[in-house]
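Apart from one protein chain that is not included, each protein chain of the complex appears where it belongs.
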Amino acid sequence: MTRVSSQLKAASLLASACVFFFSCGHGNQSAVEPTGLQAEHLSFLWWIFLAITAAVYVVVMVILVAAFFRTQRAAAGDEADLSPDPSREKRASSVVKAAVAVTVLTMFALMLVSFRTGRALDTLSQAQTPLEIKVTGQQWWWQIEYKDPTPSNMVTTANEIHIPIGRPIKLELVSHDVIHSFWAPNFHGKKDLIPNYPTTLFFRADEPGVYWGQCAEFCGFEHAKMRFMVVAEPQEDFERWYAASQQPAPEPVTDSQKFGRDIFLKSVCTQCHTIQGTPANGRVGPNLTHVGGKPYIASGSLPNDRENLAKWITDPQAIKPGIRMPMNTYSPEELNALVDYIQSLK
Amino acid sequence: MKNTDLSKKQSNTLTEARINEELRALESTWSDKPGIIGWLSTTDHKRVGFRMVFTAFCFFTFGGILAGLMRLQLSLPGNNFLGPDMYNQIFTTHGSTMMFLFAVPVMEGMGIYFVPLMIGTRTLAFPRLNILGYYTYLFGGLLLFFGLLLNIGPDAGWFAYVPLSGPEYGIGKRVDLWSQMVSLTEISALIASTNIIVTVMKLRAPGMSLNRIPLFVWSEVITAVMVIFAMPAVMIASSLLSMDRLTNVSTHFFNQAEGGDPIMWQHLFWFFGHPEVYIIFIPATGMVSMIITTFSRRKTFGYTALVLTMVATAFIGFGVWVHHMFVTPLPQLGQSIFTASSMLIVVPNGVQIFCWLATLWLGRWNLKTPLIFILGFFGVFVMGGLTGVMLASLPLDTQLHDTYFVVAHFHYVLIGGAVFPLFGAVYYWFPKFCGRLLNEAAGIAHCILFFIGFELVFFPMHILGLIGMPRRVYTYLPETGWGDLNMLASIGAAVMVVATLIFFINAVYSWFWGKVAAANPWGADTLEWSLPSPIPQYAFQYQPVVQGRHALWEQTADSPVVTGLHINNREVVSTSIHDAVPDHRYGVQGPSIMPFVVSVITGAMFIGFMFTPWSLPLGMIALFFGFLGWFWSNSVEHRPPYAPLEDNPVYDDPADYKPVEAAV
Amino acid sequence: MTNEDFIGRKTLDVSELPSTMFDDQANLWWGNNWGLAIETTVFGILVALYFSVRMSISQWLPPRTTPGLPVLQNPLPDLTFPTIVLVIFLISLGPAIYLDLSARRKDIFGIKVGLVLTLAFNIVLLVCRYYEFDTLHFKWNDNAYGSVTWTILGMHMIHLFVMAAEDFYIILWAFIKGVDDKHRLDITVAAVYWYWIVATWVLLYLLVFWGPKIL
Partner (left out) sequence: MKLSVKLLAVLAFVLLGFVSCEREERGFRVKTPDANRINAKRLTTLQAGEVIPEPDIKNEYEENAFALSEGKRLFSQMNCVGCHAHGGGGMGPALMDDKWIYGSRPDQIFATIEEGRPNGMPSFNGKLPDYQVWQIAAYVRSLSGLVPKSAAPGRDDDMQSREPENSTEKQEPKRVNAPQ
């Protein structure tokens, strides 16, 4: 029986390992495919821990299987052994003591590696002139504010962080409602955003690409769809994006877009959303100034296209039940114009 | 009579006539009242313990159904089967059920059932409190479940972090249901623990000195001590939370703006929450020790080490709670200390594993279902322990915390460390419940399927966590690539359901039509196996005198028994704490309906406290009368010594009695 | 085992052993003490909570700025009345010790006098506690400091209630049914409870009434 179960065990390990390799393609939200300095330290630590603990596991299982094969079988009626062979007992006792010593040493080694990694992680916070970004977790989206000495140069956006590669990033993490947790596994471990406990997180991106992160502390209905995107790009690309983001929203061009803007400004949208350059200045929901240029809407849960926008505007509760955006009723023409306008906000 | 040993106190005075007369008296003295009143008022620890285990398994089933629903929801990306509202209620109820309503009570229930039997006595020290504890647990559990059925289940997670569970964001009465459930079940746990500790301290059979106590009993005592220092934290936390939320009270314990602290909630919760894991695990290690000893047909290797490691685990277990808070903004130095202590706790657990392996290595295996479950325990639990080492590392934990990796880890630890041994224990002790054996073939099928299903469900979760899946998400997007592994896990859940169904069918079938078991079908060593199955209400016709650590293996055909207890009162012999020398005859109260009445009042008081603070004074007034009735019905006033038979040497002075030197 | 197995067995006769023992030989004493261990843990956690509140509040003691009430700038708790109450607590140890000793001596008159005296003290202290809440100058819902001090006082007050009820039950029994061995044990255990109530109060008094000054 144990043979069967241990074989099954081996088989399931093997199968799981296969699955592991197959799933490695999705590396843009993965702790074991680091693209930043911090995550590389952590990933290194992970593989060390995995190697050592896997070895321990194999040793224990081998002993168990060996015991299964070598010990004699007995029946319930057999006399129990109350005065076992003292020399065997003594040998076993020495082996157990040695095993305990090895355990203590292994733990100590792991502890040291762990502390060293912790110190290595801390060095980034000494970096000069990091890019400072304030991240505010809200139920259920992320407000991103790029700090700038001149207030009018500050950039406010949502659920999408653009960063230059190679430069240390300093995130100021804040929450005003419940506890959220900021986690972009390719760059660093997570950090909790606890109301009234502002905190910081340093990381650095080393390879350009689009990476995902999401809230890791349960925060209510739409915890699952509180995602964000990190776009790591070369310095010049970043600067271009930053300069564009500082601009107010582009004026509508076509008639449909103009009609769409009028609808936007007349209806409930303005109570919550801001579009810079228009009277819409609500602070409740995400800033929509450049929403048309974003690949995703609804905190990274819907690709940004016409159909999804229309769906999202009319019935957000079907996509993210419990979210604070109300359902809206528009005639088809109105909706069409509204979507035209929003898509023009590049 | 100085320095006399046992032999001087023994005489051949038990005649058949006397035995028969005493047996008849015992039967009527220890029997319950008839009818529904008798059912409600029983103080028989076996009935209460079984009820607790049975109720806990009912909650286990409900909790399992909830887990199945969650796996259904997560099997496909973007699934619409359960919305976030329902999903949040379900995962909160699943977690709370498995921790508060299954794992802890089932271990207490096994303790309530077997501890008195294993130490050779007839009752717990406070039998009426015992049944009170059961009812408060039952009411707490029903409260939670009817909440869920009525769509008002708590939805803030089983550790209910403020402010999400607080008055501003925890809308309605949902979290109140959770906090009152916690208070009620923790009252029950505290009662059971006090009871078990005192029972083991004072009611052990003569001769069962400290170094002869069976390991399962040790584990229950150590757990009980942990409960006493851990559970008050969560009880206070949940009471403070309900006070923060309550109409006309609105305190500010967790309101930072008024001097409270939301992180204090996490400290209070995890100061309970981490020991809780050991509260569940340590009794399971007791079961492992019992089963391994019996089925490897030899004395336990490293008895003293096993006891000391349990004690060490209990101690260190109180010093590791902050590793649940590694990603909160706390000072790093303090957190590093908790990394060290969290890794330290591996050492006693390692010692346990090595001792068990040595026992198995040196013994001759009687390979029956209970032992097979223990092998499964090794396969699963060791991996859970090792992933625990990873989570203890502060830097590594920042990646793994609150992901599916953690979900995998604690299911390996709790199912591997507690449910596998528990199933083994059920197969092992089933004959004591009903006098019949569980079917072996079905048992083996159950074990193998459960093991396969378990690995299918939880192994992929390690990987899911590493590739970014946080816990407590009700759905995920197709582009995350988590779909395949989630589907695999959901298929595994179906296998686990099949395995559990086999177990339930086996249990029901064997209860009525299984193979009739002898008193000691496994050739085990502890005292409960000297009793007929099922066990009569008085348990021991004569309480035994224990002569060795493995009581049944080391006793002889003429080992002495205790006489002279009053057969018309519920009496047992009470012994000294260290050497188990008899010091007095301890009379306990018989059945009474008052514990039920008091528990109803308590339940009503706690439920009322969700709505109005006035339930507290009103409840206390009602409790005053409830306890008055209880106190007044403590009717045993005088217990004159039971007349000894002629020729029976009189037992003079407790100090004269010395147990036979224990073989260490 | 069957009946036959017992025939002719050696026996260990315990019939001459007493049916009630005191102190660490009594089950009830241990049950009570483990219960007190639970309650001590409860108070320990509440004390920790008090310190946590102290850490969260930068200006200690915070002014009372409750809407609808006049602002109090330095709302330190009054010390006179609580100190008098503390002295009453300490004096009440006298009757409790007398009761404890009488129970052990089997002095029925002493027991009855002691019971009535302790209950009287208990009730006086309950009334005092009611007024003690006012000396804090905060209400439970003013801020976290108010919440935690009220909870500490309230928790301790619940013990006063429980003790009063216990005393009352024993008095009923003693005056109606007389004092037997079992209830002598109950009385000594109740006395332990009272010692514990007084001991915890000494510490909690220092924390609650001196803490605002010295912390």
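For reference, chains read A, B and C in written order, and residue numbers begin at 1 within each chain.
Just so it is clear, contacts are C-beta pairs under 8 Å (C-beta built on N, C-alpha and C of every residue); 3 or more make two chains touch, one makes a residue touch a chain.
Since this is a predicted model, take the numbers as computed values, not measurements.
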Omitted chain: which shown chains does it touch? A, B, C
Touching the left-out chain: which of B:23, B:152 or B:210? B:152
Identify the residue among B:64, B:133 or B:167 that touches the chain left out of the display. B:167
Which one touches the absent chain: A:75, A:127, A:210 or A:268? A:268
Contacts of subunit C with the absent chain, listed as residue ranges: 66-67, 141-143
Interface residues of subunit B toward the undisplayed chain are 35-36, 39-40, 83, 85, 142-143, 146, 149-152, 163, 166-169, 171-174, 244-250, 252, 254-258, 262, 607, 611
If the missing chain were put back, which residues of subunit A would it touch? 195, 266-268, 270-272, 284, 315, 317-318, 321-322, 324, 326-328
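The rule is simple: only the chains that are shown with their structure count from here on.
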In graph terms, nodes being chains and edges touches, is this line, ring, star, complete or other? line
Distance from the CA centroid of subunit A to that of subunit C, rounded to the nearest Å? 51
Inter-chain centre distance, subunit A versus subunit B - centres from mean C-alpha coordinates, in Å: 37
Express in whole angstrom the distance between the two chain centres, defined as the mean CA positions of subunit B and subunit C. 30
Two or more other chains in contact with one residue: find those residues in subunit B. 256
Quick check on the complex: what are the subunit B residues that touch subunit C? 6-7, 9-16, 19-20, 23, 125-126, 190, 193-195, 197-198, 201-203, 206, 228-229, 231-233, 235-236, 240, 243, 249-253, 255-256, 258-261, 264, 267-268, 519, 530-532, 541-542, 545, 558-565, 571, 573-574, 576-577, 582-587, 620, 624, 627-628, 631-632, 634, 636-639, 641-644, 648-652, 654, 657
Sort out for me which residues of subunit B touch subunit A in the complex. 83-85, 88, 156-157, 161, 163-164, 169, 256-257, 262-263, 296-299, 301-302, 327-329, 332, 336, 339-340, 343-344, 346-347, 350-351, 353-355, 357-358, 360-368, 372, 375-376, 378-379, 382-383, 386-387, 389-390, 393-403, 444, 447-448, 451-452, 455-456, 459-460, 463, 465-468, 470-477, 480-482, 484-485, 488, 521-523, 525, 550, 553-554
Subunit B partner, complex, touching residues on subunit C are 1, 3, 6-21, 24-25, 27, 30-31, 34-35, 37-38, 41-42, 45-46, 49, 52-53, 55-57, 62, 140-148, 150-151, 158, 161, 165, 169, 172-173, 177, 180-182
